[in-house]
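Every protein chain but one is kept in place in this view of the complex.
For clarity, chains are labelled A and B in written order, and residue numbers in each chain start from 1.
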Amino acid sequence: MLNRPLSLLLVIGLGLLLLWSQRDRAASEVTRTALIMGTLVEIKAVGSDENKLEDAINNAFDVMRRVEAEFSPQVPNSAIARLNQTAETSEIPSSVRDLVELGEQVRLESNGAFSMALGGVKELWAIETENPQVPTREQLEAVLPPLDSPALLLDGLIARRSSTLVRLDLGGIAKGYAVDRALEQLRDRGLRSASVNAGGDIGVLGGHAERPWRIGIQHPRKQGELLATLEARDQAIVTSGDYERYFERDGRRYHHIFDPRSGQPASGCQSVSVVAPSAALADALATAVFVLGPEAGMRLLEQRSEAEGLIVAANGEAIVSSGLKERLQWR
Amino acid sequence: MALKALWRRTTRVDRALVLALALLSGFSLWVVVDREPGGQVVIYRGEEVAYVGPLSHDRLLNIHGPLGDTRVEIEAGRVRVLRSPCPRKICISLGQVWKSGDLLACVPNRVVVRIEGEEGRGYDLLSR
Partner (left out) sequence: MISSVADQQNLDQVRQRVFLALFIALAVSLHTFEALLPNPLPWFRIGLANILALTALELYGLRAMWTLTLSRIFIGSLLLGNLFGPGFLLSLTGGLAACLLMSAGAVLLRRGIGLVGLSVLGASGHVCGQLLIAEWIVVQHAAIWLLLPAFLLFALVSGVLNGFAADYLTDQLLRQEAFAACRKSFGPASAEK
């Protein structure tokens, strides 16, 4: 007579155990930050072995620091700095070559809107320093590199600037590249769920444990508010905005995304967010689209099937590429 | 008298169980009260942690970085940077933060402020 209740007990006990086991088992999220490439980089990793996650994240930061050492024009011995100092050829690492090739692709597709040669223009505006200034047209014309040529002439791993007016600056693509390398490192270390956020340039590996990563897009004019959110797995999203780095003079705002044709900050958009398989591509396209403006920029995005984007035009109007329409949730 | 009658209705095991539950109850009270409600503010100076404290604790902090002192204010559950020796003062322009996961950073002075806590805010990462 006691057997039936006992077995019923067991069944129910097992059932409850099953229910209990469905809860998020021991999945923890580790978040670490570091200051690299002049920006705040935050890496999140989700998994069950916290030590493994921490080690992988530290390795990823190291990888990003090596990218900075290779690509920054300020670091004295970087490949970029060396190329900028000489009119002669110089040997470059394959990583630099690969990134330069990608940048050149985007330059051609965007009819010159994306440029890696604007180091001189940036220095003139001195926008990263304490004393930015508004240059005159003559000053700008003196440092503008020729529009229709690539920044670097390549022969295998031997490179040379195409003109002495070219001052290499890969700022519009190197951060994305660093994010990609960091993600690659995390993947190589066996992680399946991670995200790298370098000052707004985001790349994600897998989803966030069971669900996708939820990414918010900053509202270009309302601080602390979102424009929209979307979900992503194994993708990158980069936003270029006129609100990130700027200074004001005589009632006008000057930001850091320059139009290679004039040397002035591009004025067609408030912000551009690009979703692409790699952060380097998203970074370059975001810059290109920003310079091109809403119409030409959207055409560029629709041309590339693997890239999607959201453009907020200068007048505040939001335009979304066809593949992104269903994914965005407006706030 | 009635109490004695009630007492007789219990066994030794019963009384032991009641005592056990009473102790468990007290213990759980202690555990629960020990938790700090609300979010935490964590301030990093470079890679190391310079300050950890609850969001509910009003404070004025000076974080000493390579360029000088960055002054951080925690007041009425919100955090902001009051003063900083950096050139662009971007950290000040970021305004107030209070939601779990929010960040303030003075990159030149290597000061980072993070709000940590349990509440979600609808998204994991912010693209700006």
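Convention: a contact is a pair of C-beta atoms (placed from the backbone, for glycine too) under 8 Å apart; a residue touches a chain by one contact, two chains touch by 3 or more.
Since the model is a prediction, treat every value here as computed from it, not as a measurement.
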Positions on chain B contacted by the hidden chain, ascending: 6, 8-18, 21-22, 24-26, 28-29, 32, 118
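The rule is short, and it goes like this: only the chains that are shown with their structure count from here on.
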CA centroid of chain A to CA centroid of chain B, Å: 31
Residues of chain A touching chain B in the complex: 33-35, 38-40, 42, 44, 128-130, 195, 197, 199-202, 204, 208, 213-218, 223-224, 226, 229, 237-239, 241, 243-245, 247, 273
Chain B residues touching chain A - in the complex, by the definition given at the top: 44, 46-47, 87-88, 90, 94-97, 103, 105, 107, 110, 112, 114, 122-128
